[in-house]
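Just one protein chain is left out here, and the rest sit where they should.
On to chain A.
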Amino acid sequence: MTHSMRFLLLFSRQGKLRLQKWFTPMSEREKKKIIRDMTTMVLARQPRSCNFLHWKDLKVIYKRYASLYFCLAIENQENELIALEVIHRYVELLDKYFGNVCELDIIFNFEKAYFILDEFLIGGEIQETSKQMVNRSIEASDMLQETMEEYMSKPAF
């Protein structure tokens, strides 16, 4: 079973995991090994290397944004350059939502990072190519949550 994307990991420069999205079923053990391998490989890269690595039968696209590494694994026949754009698009979405997003935002609001990701990608594929559409969906979902809270007059979170 192949997906365009296999997994997406976000980790800090010290190798601390900030987000993990797996697009194919994997055991906990496998996931832990992959996280170890990815952090080791990516953190060992020289500053001015190209953003593509080969790992097993996959291509790993990684990019550093401030103190966070975004690491996306794609199938061997997928387009690396567009994968870089996918990473960049996700960062832009986070940035729009949090306003000048930084690592701390993602640490303290990790569930929102996932909600945003789930409006952008599904099952390892892009579901919405328009930035504005994704932003509107997130806002609407948040609004739904708040109005429901008000309605039930109980803090939901």
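Criterion: contacts are C-beta pairs under 8 Å (C-beta built on N, C-alpha and C of every residue); 3 or more make two chains touch, one makes a residue touch a chain; residues count from 1.
Following the convention adopted for this analysis, contacts and distances are computed from a predicted model.
Colleague: Refer to UniProt and select, among "BOS complex subunit TMEM147", "AP-1 complex subunit gamma", "Peflin" or "Cytochrome b-c1 complex subunit 2, mitochondrial", the name of the complex member that is left out.
Modeller: Looking only at the record, the undisplayed chain corresponds to "AP-1 complex subunit gamma".
Colleague: Take the complete complex as the reference. Which residues in chain A touch the chain that isn't displayed?
Modeller: Within chain A, the residues that touch the unshown chain are 1-4, 17-20, 23, 25-27, 32, 46, 48-52, 79-82, 84-86, 107-112, 114-115, 118, 122-123, 125-130, 132-133, 137, 140-142, 144-146, 148-149, 152, 154-157.
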